[in-house]
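My questions will all concern the structure given below.
Of the protein chains in this complex, one is absent; all others appear in place.
For chain A:
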Amino acid sequence: MSDTEPAILAEHLAKRYRAVRAVVDVSLRVDVGETVGVLGTNGAGKTTTVEMIAGLRVPDEGRVRVLGLDPRTDRARLRQVLGVQLQHAHLHHALRVSELVDLYRSFYPDPRSAAELLDLVDLAGQRRTVFDKLSGGQQQRLSIALALAGRPRVAILDELTTGLDPKARRRMWSTVEQLRAEGVTVLLVSHAMEEVERLCDRVVVLDGGRVLALDTPAGLVARSGTATLDDAFVALTGKDLEETR
């Protein structure tokens, strides 16, 4: 890819599940090293959009490129530079934390060390715990660690901190800030305005499968003539994000 090519380029994506149009028309450009938040109410098309970008779903229409790679035809190359934390995905339930970390590390040519990954998500003390015995928040943190095992250049994090306690949430925010410092491009699906304001360079607001706005958090607030990002979201969509969680 050239130095001006975006890390993520999505053009006019559309996806339908039988009668439901989950994504109608989504275009998005994320530059290398940028952290972009994806905001929207339930059913806005957030997860379908990021799953099309990750290559887990094939768009009915439109085009995706990640670091210049087509997720459908360049799967092998894309998978080693893309880290994905899925909203709903379990791991081998009877394996210990350390075994899962070793397994996912083995998929990559130059993985982060197991100690670094466990420190990153504060799970060093649970390394011998079986996945099924972890709390929901711990399972989520482990899932995030595994998404970062291969030193991805692009990370897609779907509902990064949903279900985490405040301490774990702040820890995850520090992790994303560390990724930014390393130059990793991050696409962050979130319900939390505070999180988006703190971490994201720009925010894309989705509603009904379309892009309503794409701007910096401050730009969204300014253009809506409101005082906070929460109010800006309500002004844009007519919906309260908190009520749809």
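Miscellaneous remarks
Operating definition for what follows: a residue touches a chain if its C-beta (ideal position, glycine included) is under 8 Å from a C-beta of that chain, and two chains touch if they have at least 3 such contacts; residues count from 1.
Here, contacts and distances are computed from a predicted model.
UniProt lists the omitted chain of the complex under the protein name "ABC transporter permease" (options: "YeeE/YedE family protein", "ABC transporter permease", "Sulfur compound chelating protein SoxZ" or "propanoyl-CoA C-acyltransferase"). Within the full complex, the residue among A:Asp60, A:Glu99 or A:Asp230 touching the omitted chain is A:Glu99.
If you put the hidden chain back, the residue from A:Asp31, A:Glu194 or A:Asp231 that touches it is A:Asp31. Although one chain is not drawn, the whole complex shows that of A:Leu56, A:Ala124 or A:Leu236 it is A:Leu56 that touches it. From the options A:Ala19, A:Ala76 or A:Ala227, the residue with contact to the unseen chain in the full assembly is A:Ala76. Within the entire complex, the positions of chain A that touch the omitted partner chain are 1, 3, 31-35, 54-56, 67, 69, 74, 76-82, 84, 86, 88-95, 99-100, 102-104, 106-109, 143, 146, 150, 153, 180-181, 183, 201.
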